[in-house]
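Yeah, one chain of the complex is gone here, protein chain that is, but the others are all in their spots.
Up next is chain A:
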């Protein structure tokens, strides 16, 4: 068996067409994950009763189980939740309305939230407590100081790790095909099955993921440089 270059080039556009979906899932998951991660961190930092325990269990469970297993669990659990919400709460939803994307977005957000909460916790504790005091001393409220002083500084600390998480998510979206979401990997599988040329399609997919990751690696490097300007010695 030889590598069919022609087939590889021919299927490339089809596989590339999956990029928007892969990006949609990873961008949504990183943003929503940041919000969840932040809330989890707050529960843990302020030792909120009950929520603190739940947060610990959540993070430990997600970090201790494979993403693929989580996706399958969500795939079967989410319809149950939807039906329950529809029947008991009278919300206008049922399991039949759930698009495949809903499973993927839910699973990947829950997944990234757990990892990002660890990142955020470390980043927030890296900010000098004197910054909070300085905020109070000029009359800012706790939330104003958080938003204007502490979070921007923590963000710079967290960026490299957020970048890693994001690359992990991009690659992780290749598992979304298991719940019928058509993204890069699904398209590669479809192309492969069409022509019985598996290696060519998967090599295409690998290249697409790789290029995608290179672009975002660059983007994050640029972001790090830009947002960390205030830390450099020279003007």
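One rule holds in what follows: a contact is a pair of C-beta atoms (placed from the backbone, for glycine too) under 8 Å apart; a residue touches a chain by one contact, two chains touch by 3 or more; residues count from 1.
In the analysis below, contacts and distances are computed from a predicted model.
Enquirer: Just go with whichever of "Cytochrome c oxidase, cbb3-type subunit II", "Amino acid ABC transporter ATP-binding protein", "Pyridoxal 5'-phosphate synthase subunit PdxT" or "Acyl carrier protein" UniProt uses as the name of the absent chain.
Expert: "Amino acid ABC transporter ATP-binding protein"
Enquirer: Touch as defined at the start, partner being the missing chain; which of A:84, A:136 or A:210 qualifies?
Expert: A:136
Enquirer: Considering the whole complex, not just the chains shown, which residues of chain A touch the missing one?
Expert: Residues 128, 130-131, 133-141, 144, 148-149, 152-153, 156, 229-235 of chain A touch the chain absent from view.
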